[in-house]
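For this depiction, one protein chain was excluded, whereas all remaining protein chains were kept in their positions.
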Amino acid sequence: MLSAEGLRHVFGEGRGQVVALDGVSFTLTSGQTLAIFGPNGAGKTTLLKVLAGLIRPRAGSVRVAGGRRAIGWIGHQSHLYEHLTVRENLLFWATLYGVPAARRAPRAAEVLGRLGMGDRADQPVWSLSRGLAQRAAIAKALIHDPSVLLLDEPFTGLDLAAAAELRALLGELRGGGAAGRVLVLATHNVDEGVELATDVAFQRRGRFVHFAPRAGRGPAEIAEAYRRAVAGGTDG
Amino acid sequence: MSLAHKGRWITLVGLVCLAGVYVRALAFTPVERLQGPAQKIFYLHVPAALWTEAAMILVGLAGIFYLFLKDPRLDRFAAASAEVGTVFATIVLTTGPIWGKPIWGTWWTWDARLTSTLFLFFLYVGYLLVRGAVRDPRLRARYAAVLGICGLCLVPFIHLSVFLFRTLHPQPIIVKPSAPSLPGSMLATWLFSLAAFTLLYVGFVTQRYALSLARDAQQGEHADHA
Amino acid sequence: MGDLLAQAWAVARKDLVLEFRTRTALVSAVVFTALVLTVFNFGRDPTAVPTVDLAPTILWVTFTFAAMLALNRAFQLELENQALEGLLVSPLSRTGLYWGKLVANLVFVAVVEAVGLPLFVLFFDVPVGRVLVPLVGVIALATLGFVAVGTLFSALVIRTRFAELLLVVILLPFLVPPLIGAVQVTARLLGGRPLSESVGYLKLLAAYDIVFVSLASFLFRFTVDE
Partner (left out) sequence: MPDVPQNAGYMVAAYIVTAVILLIYAISLHRRTAKP
């Protein structure tokens, strides 16, 4: 479960202020996937960083069942140490996330297997291709089996094949019903990850100008709804 | 009357007071027989050194409160106090050697007060450089507070290490400059000078505070809590 | 508490594995130390100044430079590998991160000192045999002091411009008390004088370590959080 209550955040102060979040509230339960669309600078990354606990918001609160230990973060940075092997990285992060010592090695092997990286496990990260490095980063984000997964524009820089692969993986990771994970995906490109979403939100100037279940709408309808919401929402 | 005006008035009164100290010290206070007229540098050197240290302690205290209250006014005060502290340190580091030359024959002596002021000066330089190197006002305030608090905790260690170092090479102290065990009229002059420097500190800090307030408002960076 | 230590050790172990695997920083620090000791060796005229008087200062200036190299690298690993955000997202407490980095820095500096000390004894023909244990004790005590503050400041400067330069300037005054203590105690040890004569300085070093390790542990979170 992940819920945000009246999140407000501002960069800088006085007249030079930039309003990043202007009252965002929502609640997601297991198995739900929220795709947040919005132009660059709408505050998507800030929202995700606040949800992840990287930034303390000026106002409002974030509640995550299981606390920070239950959050997985996939951003632009891989968080992997190049001169360590993929496995060593996973074991290191498993320790930080409090995975019991006995469970670490098997857990790492399991995640590596699931991502089809079993054969690359003992290679240093610097020797991996971009696609494999992205997969290793995802492995890192899953090492502690997070119940909430936050993805900040995960598809940027991926070619079509890698993007499709990632989509399939996320779909499988999400699981369904009560045992499923909560996924929050931020992207400025409408047709990335629409199929994954159970709910869709459009964010503009730090506020959700639209928040509703996808209800079977495909990329085209969502893009249209987005244009109307962004155009209509000129009150901002 | 704006803050800047108030600051200017206080500084003006302080400067007039200082002129009074000059007249009193130079003309109406007896010359100390052993050190001669050079001893009168004491009336400026010691108050300036006391305020150099007091200013750093205030920077540290402001830093502690800032970390808990996150009030930009505390950060502005800390910045002002640091700048004024640096000015006073400069006075101490110039009058010190001028006083040391006739008394101990060398421009620089590892005298306790001179040495600790030198370390405080380096502390101020570091503090002001950190403030200069960080753009974002909230980050700058937080980093400055961290450094200010460390500086505050360093002051006793500077004294301790200088004290231990000095017991190793005791200077021929003719008149114990630190403790004001001076005859009446000399003590009065010293206290008068301390008052003048206090007024100058308050006046300067008020003006410098008003300056950063205006600068922030102009750049729209600091929400105006004042 | 156990969790915190386990996490801190994981951070330290990771740093050390990376340092020993890439080895560039470690080797350059060791070579640097040997170079500085050599330069000092040629820079002095043994007949003019007896080595024993100069030795403690040379030892400690060398160790301080080596510590600076380590401190500059402290958070470089995180920046190069874009991993700082990962550490801050994880449930790793800021204090745990600080202790991990502190231990890694201490081990790094200890390795350099372990190479520097024998070279120092060799180059300067200094009788260390009898006093080796207390000498290593003093080295550890003083190194903990300035590495504790240095680790805090290295986190503070990473997001500013001229980080390396700024680190040295703001750290300078904080090096003085541990350095004065270390040099004085080392001089007494090398001079064959009983340890009881350096009790004052040893208390200074111990107090400095306690104050600044705990202060830095507390203040660390304010240097890394956004």
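Just so it is clear, A, B and C label the chains in written order, and each chain counts residues from 1 on its own.
Following the convention adopted for this analysis, a contact is a pair of C-beta atoms (placed from the backbone, for glycine too) under 8 Å apart; a residue touches a chain by one contact, two chains touch by 3 or more.
Since this is a predicted model, take the numbers as computed values, not measurements.
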item	value
Among shown chains, those touching the left-out chain	B
Touch criterion as defined above, residue of B:Gln35, B:Thr198 or B:Gln219 at the omitted chain	B:Gln35
Selected from B:Phe77, B:Trp99 or B:Tyr143 as touching the chain missing from the view	B:Trp99
Contacts of subunit B with the absent chain, listed as residue ranges	4, 7-8, 11, 15, 18, 22, 26, 31, 33-38, 40-41, 44-45, 48, 87, 90-91, 94-95, 98-99, 101-102, 200, 204, 207-208, 210-211, 214
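Simple rule for what comes next: only the chains that are shown with their structure count from here on.
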item	value
Label of the chain whose CA centroid is most distant from the centroid of subunit C	A
Approximate Å spacing (C-alpha centroids) for the pair subunit A, subunit C	40
Centre-of-Cα separation between subunit B and subunit A, whole angstrom	52
In subunit C, residues with contacts to at least two other chains	none
Per-residue overlap in subunit B, given as positions that touch at least 2 other chains	none
Subunit C residues within the subunit B interface of the complex	149, 152-153, 156-157, 159-162, 166, 169-174, 176-177, 180-181, 184, 200-201, 204, 207-208, 211-212, 215-216, 219, 222-223
Residue ranges of subunit C in contact with subunit A within the complex	3, 6-7, 10-11, 14, 17-18, 21-22, 77, 80-83, 85-92, 225-226
Subunit B to subunit C touching residues, read off their complex	67, 119-120, 122-123, 125-127, 129-130, 133-134, 139, 142-143, 145-147, 149-151, 153-154, 157-158, 160-161, 164-165, 168
